[in-house]
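There's a structure below that I have some questions on.
Omission of a single protein chain aside, the complex is shown with its protein chains in their original locations.
Right, chain A next:
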Amino acid sequence: MTFLYIYIYIYIYIYICLYMLKGLMFLCVLCSSVEQKIYVVLNETVPCVRLLNATHQIGCQSSISGDTGVLHVLETESDLDWILSSGPHPPYMVIMETAFFNRSVMMRMKNSSRVAGVAVIISKTGLADNFSPHTTCPNQNTGVYSESYGSDLANCNGTVWNPLGNGLSYEDFSFPVFALKDENQTQVLRKCYEDHNQRVNGSAPQYPLCAMQLFSHMHAVTDTVTCMRRTDLQNRFSINPEVLCDPLSDFNVWTSTRPLNNSAKGHAADESVVIAATRLDGRSFFWEQAPAAEGTVSGIVTLLATIQALYPVTQEAPPPRNIFFSFFQGEAFDYIGSSKMVYDMEKNDFVIDMNNVHSMLEIGQVGLLSGRSLWMHSDPVSRQNKSVDTESAAAGLKLTVDHPSVSQPLPPSSFQRFLRARRIPGLVLADHNTSFTNRYYESMYDDAENLNVTYPPGLTPDEQLVYETDAAKSLAEVATLVARSLYLQAGGEENNLNNITADPKIVAQLLYGFLVQKNNSWFRSLLPPEVTKKGVNSILSEICVYPPVTRFVQYILANLTGTVTNLTESQCQNPSELSTENKDLFSYFWVSGPASVNGTREPFCVRASVRLSKAVSPAFELLEYGSRNYSTWTESRWKSIRARIFLVASRELEMLTLGVGVAVLLLSLLVTYFISSKAELLFSSARETPTTTY
């Protein structure tokens, strides 16, 4: 058996040498490793991830070692046939032109076994007239309408709010779907396809072919109940616990015209509060891509302008009731933020409770008015006469205000969660009557262009920042109306109404900041210094849509409603040491300040009554992961998401290489055995001759 040991030694030695060589190559900067010669890594990847709720999983999944497929660009119907039935090199990795990203094509891909993954080109060329991957009836099971309350209005029996919705975001795909936003990268892919994969005269292309591999392996599976159970088991029994999924969570932002004592939870004595609310989040089919211009930003900007308009008057001539402004996060996923706030209010764990609430006014999608009227939606089941007075508020404005038909239900809105707890009077403002005017609801195409926020060419960024588009003026009008209505609702005097006007310049700056460029001079001046040094995108958020918006809104509110103090930085961090400052009533923010002429900034401390409240679904506090009353949405975790392209050889060539290798192995074994058995003959004959001659 000695030859076997020799053989093993030799092979181990060669193996180790090869590994050391490979390691050296990675260390060596000048020499190119074999891996770089094979793979072209795609840097900008926008994946679709898996989300789970109490009963289902949605989104996309790849296999743990990535999904590989031969590239094919889907431009025409014949390409679709090639991919799904006639192409000879399945599975295919589809590069999908924008026009083909619709429900019918994606469903056919889903049901086919010949598709390894899809990369969608995101561009405006070829974009259909409408595209909404959301469902037709958003949040239908967690709103106020159910069998016991307005049953003929539940499940969009009364009005279908998003008729253009194709529900793609809520489908479960077993292959990865990535988005190609970078035009240069798409060009690289097209070039690889044209060089190797293009069909010549209708015949199939020859190997080697260009292939792409997508990695987006998601850890969670089945539903939230399973995922949280497995996470608990891992935490208790495993040596190396791994969290499989995270509940969607972030923060709501709230403020009030009269400061509320944050440490006194439960019913606030002698406080009657009018709530003005809007939502903070948006979503799309892909992860962390949600411009949500008409769907969300229009509401945020309007409410911020409202606060800015109301603030001086409420300080000079305060109305009897307090006005409570709230920005709810996570509303796209079954009302996470608003359900949490209502839950806290009912549990006496919030600064006010439901008995303090007088009425509510919510701002929905208000961006696409274009001269038409603003609609006041109210709940037909609990409607009370004259819930919120808007007619006198609208006097003198160019807006007209209208009421939908009396039997029409409320659109999806945070107000529905408040109604579930208590029948308070309230209104939801929107630019639509029966169904959304937003043709790109909760999609990647709901951007500045959808809101008609366009700037004339040739303006510098600073000029664009303050340029008042028509959209800005329209939203400023809406904000003025809302501010005046709120003032009247809070019991203020009518003769103060003319002093309440929203500033279109602030609205324009907000629209520019949220829709075009976050890294502008105004935002930089109201954020803390450490953020402005690194870049304006480094702020945290766990909710994977529209990342840093919570912090932005918090600091913008501090800027609009706060007062400048002359505290130092350390005093700003610990204001309770000073007797003049009250940490229960106010928050203290250390902000950069405007840039002076020579580029330096002088930071200062701002005191404002702006607070954050945790927005995580009560289902996770109650540990009812299968809850039907609260949102149960979680997002899966993953290890790596990346993509790369390379050339693949045919299966026959791969098998041939393997076969030749095995044959070489067997041949070498044979030769070694032969040499070993005839060793005396081969090696001792040389020695014998010298002795005989001697």
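Simple rule for what comes next: contacts are C-beta pairs under 8 Å (C-beta built on N, C-alpha and C of every residue); 3 or more make two chains touch, one makes a residue touch a chain; residues count from 1.
Keep in mind that, in the parts below, contacts and distances are computed from a predicted model.
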If you had to name the missing chain as UniProt does, which of "Palmitoyltransferase", "AP-3 complex subunit sigma", "adenine phosphoribosyltransferase" or "Gamma-secretase subunit PEN-2" would it be?
-> "Gamma-secretase subunit PEN-2"
Which of A:T136, A:T226 or A:N496 touches the chain that is not shown?
-> A:T226
Thinking of the whole complex, not just what is shown, which of A:I64, A:A317 or A:L622 touches the missing chain?
-> A:I64
Candidates A:C137, A:L214, A:L244 or A:I336 - the one touching the absent chain | A:L244
Looking at A:H217, A:H377, A:K518 or A:R607, which residue reaches the missing chain?
-> A:H217
Chain A residues that touch the omitted chain in the full complex | 1-2, 5, 61, 64, 217-222, 226, 229-230, 233-234, 238, 242, 244
